[in-house]
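With one protein chain held back, the other chains of the complex are shown just where they sit.
Entry: chain A
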Amino acid sequence: MFDFQIVTTWFDNLLRQTLGLGDFWSILIECVMVGLIILTIYALIAMFMIFFERKVCAWFQCRLGPMRVGPWGVFQVLADVLKMLIKEIFGVDRSDKFLYALAPCLTIVASVGTFSFLPWNKGAQVLDFNVGVFMITAISSIGVLGVILSGWGSNNKYSVVSAMRGAVQMISYEMSLGLCMVIAVVLCGTMQLSGIVEAQTGPWKWLIIQGHIPAIVAFCIFLIAGNAEANRGPFDLAEAESELTAGYHTEYSGMGFGYFYLAEYLNLVVISGLAAAIFLGGWAPLNIGVDGFDAVMNYIPGFVWFIGKTLAVIWVLMWVRWTFPRLRIDHILILEWKYLMPLTLITLVVMTACVSLGLTF
């Protein structure tokens, strides 16, 4: 199994021993490097996701999608990004300019913060606290503040109403999302994300197999709640232009809107990545207990497994988005509070019983 720690240790030794820098400078340089790498990957993945969404959407609707710019339209995204960057940015009359500018930043902070927790490979994750899972829910709740502030800062009553809708939706679904992670924590016995993935290495050890029925139920609830948390269809009320005068980001243009757009796509990646890491084994390869097969699978590096699983989950979520009609806000809340949350609590009890009675694989 390829361990990414080799690279980080080599770089650390390069700074400390070859260049003879002290603690302060080497840690500073490493922090800046890691920050740059994370932001670059963030931006690149956002571009990839926009293209992927357009193509998947087109396939589900039996059309071709962007085809003219470059082969299969791969350069269409560059044109989109350019358009987004050079759009005129204008303020709203008599709005609170400070809060108006702050809101997209809070949204992007929450998104980048949770993005940094993704375990890409063995030894390749930026943030890895011992309270990892709890920390992810904590940081993702900053996104709610961005939603409310953007609605308020826009000085537009439709935006305020929409912000309230968005906030109540996100707060509600955070509940199921957090409880699903607790179910995984019960099974793994650790909240550290690297520990959770580590517990899934070995033959038939992915949580969804290890925890059989309750884990599969939890995985499905996690996907539904994650879809709602990321404001994706069929829960994408913020996008409902014709019915609801769009959402809390109606009054934003240029990169202000771009930030919300980026955060939406990256939240999708984060949710899928977490689902892949927590329930599908993250970078852990598919092992079935036959030595030859396992050895071949172990040769495939961890990040390939992780990215492959994440893409599969993203594809499922896009399939859902382009298939189901949009829900109304009261239906969304009823779905969460009357069906999903009780179901999650029951699943948690069943999982705890299974673990304490030793009924897991």
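Throughout what follows, contacts are C-beta pairs under 8 Å (C-beta built on N, C-alpha and C of every residue); 3 or more make two chains touch, one makes a residue touch a chain; residues count from 1.
Simple rule for what comes next: contacts and distances are computed from a predicted model.
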Complex member absent from the view - protein name from UniProt, among "Surface layer protein A domain-containing protein", "NADH-quinone oxidoreductase subunit J", "ABC transporter permease subunit" or "2Fe-2S iron-sulfur cluster binding domain-containing protein": "NADH-quinone oxidoreductase subunit J"
Residue touching the undisplayed chain, where the options are A:L99, A:V186 or A:V350: A:L99
Among A:V126, A:I171 or A:L333, the residue in touch with the chain that has been omitted: A:I171
Chain A residues that touch the omitted chain in the full complex: 22-24, 27-28, 96, 98-99, 102, 129-131, 134-135, 137-139, 141-142, 144-145, 148-149, 152, 160, 164, 167, 171
